[in-house]
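Every protein chain except one is present and positioned as in the full complex.
And then chain A:
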């Protein structure tokens, strides 16, 4: 069982980096970005192709990060400069990347079992992923405290205020999408090195996993006001990974995993959706307070 917990933590932190990327677009920019399904696999593909060519694993990670940044900027360009809706921009880039990833790898599945990866050294895997995930989290926290980070946060919150500050909101969106997809691609790169192969289908459903992590983390941890959003996202990724592992332990076949993911998101969204919560509350405690609150409309 301890082996299972180790795997949950390792994969949770790797997916956590992806979820931090999704957090930038989904929560900070209020942009549902589907291109992450493509950029996760892009990171894996770039890493696999680089490692097979004998490139140093750190360089491979950096190349993946840059490739993701570029792909995210393309999504932003489609949306901002060509006026394509946000959902469609993401889908177009995701579909396009599928072919690009196949070109990068040359085939649908590229193993590199005997190549050096970031996990090759003597340090345990968990330490390596922990250092990278916490590092990314701290850098993201710091970034969101800078002036440009403030503008990024305001963009999803109230786009009008960004315009009134004399800032081109389109550029801010492109920047946010680029950063987000950079992180997702980095996460894909680490995942590929972790499992020692890259597969063109690796990214499918990544956006849902990212959303699941964000919503999971927020709905469980938001009552503790001192926990920063990025910590919630990382914790949410681990919780998500744990819940799928439990589902597998219960005897579900791995092929059911995507369905389980969907159901987890539906449950998490449903529970965090106020309607269900308040209906329950009203049923339980229909007292003077709730009646008085409604007196205004009567």
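Following the convention adopted for this analysis, contacts are C-beta pairs under 8 Å (C-beta built on N, C-alpha and C of every residue); 3 or more make two chains touch, one makes a residue touch a chain; residues count from 1.
By our rule, contacts and distances are computed from a predicted model.
The chain that is not shown carries the UniProt protein name "Putative ABC transport system ATP-binding protein", picked from "Transketolase", "Ferric reductase", "Putative ABC transport system ATP-binding protein" or "Tripartite-type tricarboxylate transporter receptor subunit TctC". Here the missing chain is touched by one residue of A:5, A:163 or A:246, and it is A:163. When the full complex is taken into account, the listed residue touching the unshown chain is A:146, out of A:59, A:85, A:146 or A:262.
The chain not displayed touches chain A at residues 143, 145-151, 153-154, 157-158, 160-169.
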